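All protein chains but one are shown at their positions in the complex.
Letters are used for the chains, namely A, B and C, taken in the order the chains are written, and counting of residues starts over at 1 for each.
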Amino acid sequence: MTPPSPALAYYERTACSAQWLAFNRALAIELGAGLPPEENRRLFARIGERVARQLPVARCTTLGELEDAFNARWESIGWGFGRLEEGAQTLSITHDCSPLAVAFGADAASWTSGFLEGAYQAWFQAQGSPAGLRVQAMARSGEAADTLVTQVQLALGKFAG
Amino acid sequence: MTPPSPALAYYERTACSAQWLAFNRALAIELGAGLPPEENRRLFARIGERVARQLPVARCTTLGELEDAFNARWESIGWGFGRLEEGAQTLSITHDCSPLAVAFGADAASWTSGFLEGAYQAWFQAQGSPAGLRVQAMARSGEAADTLVTQVQLALGKFAG
Amino acid sequence: MTPPSPALAYYERTACSAQWLAFNRALAIELGAGLPPEENRRLFARIGERVARQLPVARCTTLGELEDAFNARWESIGWGFGRLEEGAQTLSITHDCSPLAVAFGADAASWTSGFLEGAYQAWFQAQGSPAGLRVQAMARSGEAADTLVTQVQLALGKFAG
Partner (left out) sequence: MTPPSPALAYYERTACSAQWLAFNRALAIELGAGLPPEENRRLFARIGERVARQLPVARCTTLGELEDAFNARWESIGWGFGRLEEGAQTLSITHDCSPLAVAFGADAASWTSGFLEGAYQAWFQAQGSPAGLRVQAMARSGEAADTLVTQVQLALGKFAG
């Protein structure tokens, strides 16, 4: 577990637009106090779905094309980028450099990842992904809790529940 | 009722950081569908209070000083500016150029003004304003619904309710 | 000559990204001290041409289409918008809300308009405009020096010189 470089720490710290930093921090505290985490996660998933539909992606034929198409959308609004990797059972999605972690704070990280679940879910469904497949954020393991505070691990696959 | 200049229309349309425009639009739709307007207004008032406490203002001795101090805070985060005017019964506050109207959309305007109510309320109380005085957004009269979509009229005074 | 609205004055004052405001102000002072205005104007025209070529516009068939295509480019980088109007002898171009005036200051306004000359010139030539036609910024008449500090008047036509 190497410490983050000072450069990375600087960039992550400043990744959220100053116009909405104080607002979003306050929003996260209010939502955290008012609703259970699971409900906030669903709220953020619905917000993510709506954002993905506002930023539609053309039908793609390869995983690489799809990754590029997603990332053109994310980068156009300063939301970082994702990497897609085919696994044995699931498709793994690693999303870096979103402003979520800084905007809403560490306490909210367990439910703000719902935003990325909803956004990727909507985009994959629009690509024809079977309705039974869901995108789910993975819990951070001890070692995974490394230097990149903005990293969120997700997977597309069959999940119970 | 003069039409807005093209320049003003352009600036208002682009007043919300691109990073949070789609997010905030989706948030407003979700909150509008999930909660009655009065509850959303209170939520936004609590968010405004928290933001004002994150951006504290030193004790001022004149209304002009106070206006300048508020506006230094607002401008530092790209939230426009307010003008304070002593009236017979109330202190009138006219806030222009906040990103609220564009970020959350016209349908939410009745309750997003709660944000400014909460922020000014917290700042005035920190200045020693009596607890009985409240900041309240004024309903837009027909004529007042003029060219400036970002303008919010508020007043500090004794309000029933 | 009506005074600018406070809202317009606020937006114009904040129209240049904070990251480059101090830099550009200093650049303008250095260029103003080092080179005659006509040379700075040509430098800015060449910069404008390069920027227009970095932001190419598809072939358009009507003036309205062309205006929309230009403005999609300008708005994508926060440079305001232009209006095109067919006149008897020239095509008039009114460009509002560029960051030029704030970024480089009033003293440089006579030559920073070269940037818009170069950009529109390059775009019109790529549309097939005859090489003999040039885009030229118009001197501000006394009355024209009105409320909008960011407004630049240009024309496309045959100019001596």
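Note that a residue touches a chain if its C-beta (ideal position, glycine included) is under 8 Å from a C-beta of that chain, and two chains touch if they have at least 3 such contacts.
Nothing here was measured: the structure is a model prediction, and the numbers come from that model.
S.K.: Considering the complete complex, which visible chains touch the unshown chain?
M.R.: Hidden chain contacts in the full assembly come out as A, C.
S.K.: Contact with the hidden chain only, please: which subunit C residues?
M.R.: 16-27, 29-30, 34, 43, 46-48, 50-51, 54-55, 76-79, 99, 115
S.K.: If you put the missing chain back, which residues of subunit A would it touch?
M.R.: 5-8, 10-11, 14-15, 75, 78, 80-81, 83, 96-97, 148, 150-151
Please note the rule applied: only the chains that are shown with their structure count from here on.
S.K.: What topology does the chain touch graph have (line, ring, star, complete, other)?
M.R.: line
S.K.: If I superpose subunit A onto subunit C using their CA atoms, what angle of rotation comes out, to the nearest 5 degrees?
M.R.: Rounded to the nearest 5 degrees, it is 180.
S.K.: With centres defined as the mean C-alpha position, give me the subunit A-subunit C separation in Å.
M.R.: Distance between chain centres: 40 Å.
S.K.: What residues in subunit A touch two or more of the other chains?
M.R.: none
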